[in-house]
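Omission of a single protein chain aside, the complex is shown with its protein chains in their original locations.
Our next item is subunit A:
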Amino acid sequence: MKEQAQNKQIGAPMDRVDGRLKVTGGAKYSAEYELPNMAYAVLVGSTITKGRLTGIDTKAAEKAPGVLAVITHFNSPKVPGFDTAGKDPSQPATVGGPLKIFKDDKIRYNDQPIAVVVADSWERARFAARLVKGQYAPEKHKTNLEANASEAFLPTAAKKNPKHPMNDYQRGQVDAYKTGAIKLESEYVIPTEVHHPMELQAITAHWEAPDRLTLYDKTQGTLATRRDFAKEWNLPEENVKVIATFVGGAFGNALHSWPHESAAIIAAKVVNRPVKLMLTREQMFTNVGYRPYTWQKLGMSATADGKITAITHESVGQTSTYEEFTESTLAQTRMMYQSPNVTTRYRLASLDVCSPIWMRGPGEATGAFALESAMDEMAHLLNLDPLEFRLRNYTEQDPEKNKPWSTKFLKECYQLGAERVGWNKRQLKPGSLRDGEWLIGYGMGVGTFGAHRGAATVGAQLRPDGTVLLQCATTDIGPGTGTVMTQIAAETLGLDPKKIRFELGNSSFPKAGTQGGSSTVNSVGPATQEACLALKEKLRTLAGAAFASAKKEDVTLTDGYLALSGSPTTRVAYADLIKQGGDKAVTVEAKPGPEGQKYSMYSFSVHFAEVRVHELTGEVRVSKLVSCADAGTIINEKTAGNQMKGGAVGGIGMALMEAAHIDDRFGRYVTKDFADYHVPVHADSPDVQVAFVNQPDPHVNALGTKGIGEIAIIGVAPAIANAIFNATGKRIRELPITPDKLI
């Protein structure tokens, strides 16, 4: 037992295994691979929002120094898969599909790529790109959601399938809140928000042979990217290799394949050289998705003693004209509180914009702003403490699916967070606390997200030097996947983490899903664990008689030997095992079991904010932010805590500053960079406090994890909005809460 405790790696605040590479500049991102004869590509965007491209003047660009090619719809080589993509019956039914670059003359959104200029340097490609002029036949465009909300429709996927989660949901009476004794009805708006990872979207495309493509790409899923581009070029998947060893943040925008990736691949084909393409910050607004502008209406009724009797939650989110993007905006409303009557209606409005894509806490973060604001509004109407109001409507089982929770420790989170933020200082009456000209308020917001788990495969191999190499095609966009997998492997094998190497971000490695939806540790974690167990078992069978009768759990890997705990003299050198084939990799797939049928599996979080609002200028300072999570087992408190802090900072941006604006007259973004689109900087961020309940969930996987990434941000924006109400008495239902809305 003592030895076991010494080998405890799960839960240890281990430094990141790739920390040294990241602090020395040694970590290579997708635009940083040095290939011989590299060419550089720059996109040219449409200057109209809707219509047709009637011509394009590329002469000046073609003549500019260093230019290798100017590729447009008029001269692009045929991309074979553009005619067949989306028809593959093995793929889930989707409505519409990604933009097919240079395939036709249609302009679907402003800054849609109309040309790619390839040159022998960035400077030359950039200069020549400015010489390309499109000629257009413009048509009337629509870019304003509210002006077009009357045309909103039920997503086609829901129309086709009555069981689709985007269908209208009903429990109890329809719109029962309207007849409730104490009721409210409020509208909420969140603007378009852009992921804006610090690394600009970049790809290096290299045709190593006419039918072999290597992509160094910013992607959250090496296999999804491989599948998409293999299909575009009608290639067997094994002929396409996707490398994403390091990804400089993504937050969802690398969950989809985008036109610039296709453009780089086409360009590399045309010039027959490796091509590097990096978007500009402006293009990050227009071509790689965003959190969609969403209008919501929430009606709620309650009894005088604080029991919710009905909720109706409706939302209209924007999508593009060529792809129906949906997200779970209304999911939290159906399961978070014990209300006998719940109605939800989800609609889309198609606009002449680029397709949205899930952004951290997708849908749920949007929906939680409405739900958790409304909870605060109702608590205020009832003259109840908002925490007490939530406790009175706490659900002990999932009221949507009528199943028990796999685990739920949200009450414990409430308690932890309330203590840390000093909730007892909160006054029921808004505007009661002040410090000179600063009004002080406290607010809370709750978040939840499904504890998703998918199949994942990990390969494990004993190396001649006594180290263990693990490989998986999963990616690490920042949470520290390689680090926590190393910890899981170290604990399972009994081996020093320094002797373990976990490689990821390569489509050639054993399969795993995309890094999204807080699912990586839930999925790859158990695969790592099982691969290590299989490796140990394999070595045990090779190790001879002494090991044959030993208990599996007593077998450990040590420095140079397979050993038996409690029997220091029983050991076999790795060299001897390797002679018998002990260095052959074992590959194990781990899949979720039937537990998902029996239980409702969710992570939960609560965020408490203390804000100071300047009464004259309307400036808001988040002075305290406490995030508490019930996310199952925490593999590494240091990296997990960091991820929670990051989500909280993202929530500050959502609440107070982030908004991408289109000038609807032109359909063009007027926010083009970080001067216009504000994200939190050091001075905007308090010292975020994080607490984990750290109770394993025995049903999601053997490790007990539930996922962190999304719940870190879901509920933060309403916590801040509610704190602002508590400080000022002003209820702001349209994000971001900029000073002009408070004075």
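Methods note: a residue touches a chain if its C-beta (ideal position, glycine included) is under 8 Å from a C-beta of that chain, and two chains touch if they have at least 3 such contacts; residues count from 1.
Quick note on the criterion: contacts and distances are computed from a predicted model.
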UniProt name of the unshown chain, from "Signal recognition particle protein", "Ring-1,2-phenylacetyl-CoA epoxidase subunit PaaC", "ABC transporter permease" or "2Fe-2S iron-sulfur cluster binding domain-containing protein"?
"2Fe-2S iron-sulfur cluster binding domain-containing protein"
Return the single residue from A:407, A:471, A:643 or A:671 that touches the missing chain.
A:643
Considering the complete complex, of A:81, A:134 or A:478, the missing chain is touched by A:478
Given that one chain is not shown, which residue among A:148, A:167, A:239 or A:280 touches it?
A:280
Tell me, which residues in subunit A touch the chain that this view leaves out?
15-16, 18-29, 31-32, 34, 60, 63-66, 121-123, 127, 130-131, 196-200, 246-251, 278, 280-281, 477-480, 638-639, 641-643, 645-650, 673-675, 679-683, 685-688
